[in-house]
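Omission of a single protein chain aside, the complex is shown with its protein chains in their original locations.
Up next is chain A:
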Amino acid sequence: MTTNLPAIYSFPPLYTCQPNALIREQQLTVWCEIIVEFAKKERVWCITAEGTPAKDGGDKQSVFRNDVIQRSVKSTFIEEIWHKMIETEKALRIDSDSNYFILWRSLDSWSALILQWFESSGKLNQVITLYELIEGDETLGCEFHGMDSMLMEKCLLRLRERGRASLLKDQNKVMGVKVV
């Protein structure tokens, strides 16, 4: 896991909350970058508060633990990191459980990307199911392929706010979308 992350990930004091306020600020920024980088490289959409990918079961290692140098981040400091993540809009807290969506693109940017796909592939004015959009063959090369369905819903809601999409719901769950 360390191979893909910046060199500072192997710097032992990164795992201790720094007493110097200026340095701590920098440290938090570095952590945010690491989490985003980690999520982007591994294509993880949703991370638990402890730092493990939410969907792949419990076998994956936490981003906050580095066994190579035997350091891990204390839980109080992890909270501070998440706080910073939300503050800078790089993460989105999921209400139902204590997991977080990692946004390596902003919601607006994601929705713009999806809209672009609709426009360029001629799917305007058609009903597309959420499953097609996420898992379908036609979005295979797209960056949003395989996206968490709840996150996709949030992106599509953005499109609806702009008056570009109408959502089809079944039992309070979004099933399909029509983009105009």
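What we mean here is this: a contact is a pair of C-beta atoms (placed from the backbone, for glycine too) under 8 Å apart; a residue touches a chain by one contact, two chains touch by 3 or more; residues count from 1.
Criterion: contacts and distances are computed from a predicted model.
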Quiz item: What protein name does the UniProt record of the undisplayed chain give, "Vacuolar-sorting protein SNF8", "Interferon-induced protein 44-like isoform X1", "Origin recognition complex subunit 5" or "Trafficking protein particle complex subunit BET3"?
Solution: "Vacuolar-sorting protein SNF8"
Quiz item: Which residue, A:Glu25, A:Glu87 or A:Glu161, contacts the hidden chain when the whole complex is considered?
Solution: A:Glu25
Exercise. Identify the residues of chain A touching the omitted chain, counting contacts across the whole complex.
Key: 7-16, 18-20, 22-23, 25-26, 68-72
